[in-house]
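Left out: one protein chain. Kept in place: all the others.
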Amino acid sequence: GKFGDYGGQYVPEALMPAIEELTDAYERYVLGNEDGFMDEFRRRIRDFGGRPTPMGRADQLSERYGTEVYLKREDLLHGGAHKLNNALGQCLLAKYMGKERIVAETGAGQHGTATAMAAAHLDMPCEIYMGRRDINRQRPNVFRMRINGAEVTPVEVGRGTLKEAINETMRDWATTVETTHYIIGSIVGPHPFPSMVRDFHRPISAETKRQSREAFGRLPDAVVACAGGGSNTMGIFSEFVDPRDSDPEGVDDVDLYAVEAGGSTLDVDEERGVAPNSASLSTGTEGVLHGARTKVLQDTDGQIMESHSVSSGLDYAGVGPELANLVEEGRVDAVNVDDDAALAAFHRLSQTEGIIPALETAHAVAYLEQHDDPSELGEYVVINVSGRGDKDLAAAMEETAGRDLPNAPEMDVFDGEGLR
Amino acid sequence: GKFGDYGGQYVPEALMPAIEELTDAYERYVLGNEDGFMDEFRRRIRDFGGRPTPMGRADQLSERYGTEVYLKREDLLHGGAHKLNNALGQCLLAKYMGKERIVAETGAGQHGTATAMAAAHLDMPCEIYMGRRDINRQRPNVFRMRINGAEVTPVEVGRGTLKEAINETMRDWATTVETTHYIIGSIVGPHPFPSMVRDFHRPISAETKRQSREAFGRLPDAVVACAGGGSNTMGIFSEFVDPRDSDPEGVDDVDLYAVEAGGSTLDVDEERGVAPNSASLSTGTEGVLHGARTKVLQDTDGQIMESHSVSSGLDYAGVGPELANLVEEGRVDAVNVDDDAALAAFHRLSQTEGIIPALETAHAVAYLEQHDDPSELGEYVVINVSGRGDKDLAAAMEETAGRDLPNAPEMDVFDGEGLR
Amino acid sequence: MSGGTGESRIPAAFESEPAFVPYLAAGDPTFEASLAYVEALERAGADVIELGLPFSEPIAEGPTIQQAVVRSLDGGMTVERYFEFVAALDVDVPLVCMTYYNLIYQYGDEEGPEPFVERAAAEGIDGFVVPDLPAEEAGPLRAACDAHGRDLVSIVAPTTRDDRLQRLVDLSSGYLYVQARLGVTGARASVSDRTTESLARVAETGTDLPRAVGFGISSFEQARDVIAAGADGAIVGSALVDIVAEGHAEDRPPEETAAELEALGRELKEGALAAAEPEASQAD
Partner (left out) sequence: MSGGTGESRIPAAFESEPAFVPYLAAGDPTFEASLAYVEALERAGADVIELGLPFSEPIAEGPTIQQAVVRSLDGGMTVERYFEFVAALDVDVPLVCMTYYNLIYQYGDEEGPEPFVERAAAEGIDGFVVPDLPAEEAGPLRAACDAHGRDLVSIVAPTTRDDRLQRLVDLSSGYLYVQARLGVTGARASVSDRTTESLARVAETGTDLPRAVGFGISSFEQARDVIAAGADGAIVGSALVDIVAEGHAEDRPPEETAAELEALGRELKEGALAAAEPEASQAD
């Protein structure tokens, strides 16, 4: 359960038996394929989720950057992001464990919608905790969850955002732990969550290896992925850092870049306890958050800071412990791009490749533009397109309107109304 | 260019040379794979579009209906519907033909967004005509087109809906025909459009055959698809009515159901010239509309009626001529379900399978519920899930709120605000 | 109304001098006013009148005529009313029914265009222009016209290649509608080079069908120029419909609008005639 100094199980005693039970189930079903669990998972993530997702050449980006840029298309997974890999995997695991109910927290709603879909698919009751403010900001995702039959419970305390939703879900789980499974949405939390979530996302990486060999005859020189909590990041990195498939040759030569949200600036407002970024790998310090020791945005006392990113999915003060360790070991490069660069990349990918990316994903795309000489990344570069941008349209246009981006489209087609 | 008595080329003389040129290009590139056109199309629709889309068993529907129900997942194609097959195919064909520019019309915006994506992907300038009223009703789709770099030109005349947008696109094309290709969005219009659009959607059908054999060892007993213009319908039917792949055995035994939008009622208000449905196969008469002879909702003079459906994508007064002919020949059964049944099916599929369908698709799903004994459809039934419902969330909830549907979710989670 | 079931009177209309061929949508904006407008154009010197039967999907029309179609339909125009309109018209010049194929196709109990042509001929229509009926689909209508002694006028487009041009020439009777430029109907400022080129190409086919040029003609000068370029007639639609639209929008008395139509009609007819006078065409 440890990744170097990172990871662990910093959770209330009441939850520890459930965590032990889950660890046992993870080892038996996920690692050991007991009762054919992984066979069923692979079948369902294929037939229901749409795996394998394709990987295709980005013609215009390749020309722009003087290197062969390929896009791994997790945006085409059911639900519109990689999130379903994990939601479906954990929901199925809960079923194998005999649990009767699913709970999950959600901030922007992506993990919540993936969980609601998976739970409906597997006929499991499901309750999603979501801050009141987030509910009112993310109405389409609330619709989706309700339409899929999930209960959506507003969390009224505090600022009404992800942090309060996490606390409330923990409370639910602490009360109902004997019959309920809590689906954590990223490679964070206590062991076995970081390892288990990574393993459910591992097909991204295995497919990328296979598709690279099919497309250009070898592994890529570099793989670039955005990192908030880090589930899509470890999803596409995992087979390069810890190969389990039959052809591990050459994985050590693949450079891995985790692109964090630089927000408006990397500087931290210690006075207000606010980090105007979400770059915990780049600027955070070691701490304990949400069940694990990892890199955290915190003040000198250890109080967790408010983070910020134009992308709500990256807006988190921590990061997966495995990723923190890989950066510390030097296996993964932690880099970052700011809000402006991410928005410009959002428009660039949309205009040049016909793929509107999630704002999270736009950070990964922006890294190539920010690089002095992208061709130095190597001959073949794979970007993980972790999700689609449909959820971000209004936010992206609002954020774009307030900035001076050279490639922003005009929205004068509308008839004198606001952006929403 | 004819399907029995249907089809033809009823277009202004100014466009006929372009139609002839397109017919020639269709025969050479699409049918003849000249210059490897189809190879490139297949590669791009795989790597960019996400083909093959999966086909998976609907566990809970299968139990509900006492027959094995499988879902063909066109909702997982890039853009969220089958539309990209055609948009990418025609855009690529325009490129092979040396055209410099793309125009298209759009109503609800699905064909427009698919075209904008394909044009961006292939680096082609693109202009989409859209009625003013539709623009203001379908803002997210307008965002998507603009973000993909397409021009969106509001059509101010008339009611500001699809019909005016079609006329305006025709006008553009009639002016710019020498350098511009008009991408028609369904299997309608003059020859070669109905055949060409069908062929770009043909992979749906070929995959369904292969996936059926993999999943249950033989072809299905019945295939069910919704029908507006009919592109997803002919997409999944084509290999069963006109097999071109290597294994045509048994295709004639597969029953084909085209489910039309019954709207609020099948009766027609002759006085007002309004059909409160879009069931042109079921209730229309032979006529000439938008370049082809087909089944049309029209008054006794031949004036085209206003159609209606809760699903904007089915809301069209005509239908593809090939489909009209197949119904006349008895090869395809034209059936229909009304708005209420479609909305109930929208919620049913969402809740039981974790797939929020487009309201178009919901009509196909509803047919099983409407059937007295769905098991009579046979042992294996495939439904074409033509698109996802994200585009329809607000419309579906508004329509749901005004009806008494037993399976409608409550939306009381919101804080005393309206549905949008 | 002086028509009937005899032979089409169109060929004679182009014999003596350059023809002025105005278009109006029947019933725009009302049945009565529209009668007065068409009659005003005859007084202005019209040689043939193209009388639009409004169709709900006018795919070949620009916004001006599209709005006319909407006004006429909103005013209660139907196929039956159209025939009543033709019967009620007090004009002596040949009439061409301009409409879309579906209305022709749907009419009557039998399949096909014959019932429509028969009725139209009986009411006094001399010929037909059907913008959405290319040569490929025109066989049945041509046969019906032949059976009833009516003309079928084809549109020749700037994009029409020589093989298609010959086919259109062979198919047509009455006159050829030579489309001045690409695009749809609507008034424009100048006459394009393509008009001259199209007329030359038609001449090369050796046909003796009159050529009337349409699309974008709105003034004395333009009417003069197309005749000077070799046309036998000038077709004018949108410029006239604009006057009807304005009169409707401003709620003017129909007689005032009729007078305006007559005035523009005279100017256009004079333009057409001016080209026939050697000095005028040289001065240009």
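A few remarks follow.
In this document, chain identifiers A, B and C correspond to the written order of the chains, with residue numbering beginning at 1 in each.
Note that in this section contacts are C-beta pairs under 8 Å (C-beta built on N, C-alpha and C of every residue); 3 or more make two chains touch, one makes a residue touch a chain.
Everything numeric in this text was worked out from a predicted model, so none of it was measured.
Taking every chain of the complex into account, the absent chain touches A.
In the complete complex, the hidden chain is touched by one of A:289, A:343, A:382 or A:396, namely A:289.
Contact with the chain not shown here comes from a single listed residue; of A:13, A:249, A:373 or A:404, that residue is A:13. Remark: the omitted chain is touched by one listed residue; of A:298, A:325 or A:351 this is A:298.
Check A:125, A:158, A:243 or A:378 against the missing chain and you find that the one touching it is A:158.
One of A:174, A:215 or A:411 touches the chain omitted from the figure, and that residue is A:174.
Touching residues on chain A toward the chain that is not drawn are 8-18, 157-158, 163, 166-167, 170-171, 174-178, 287-291, 296, 298, 300-304.
Basically, only the chains that are shown with their structure count from here on.
If you draw each protein chain as a dot and join the dots that touch, you get a simple line with two loose ends. Rounded to whole angstrom units, the spacing between the C-alpha centres of chain B and chain C is 38. Taking each chain's centre as the mean of its C-alpha atoms, chain A lies 65 Å from chain C.
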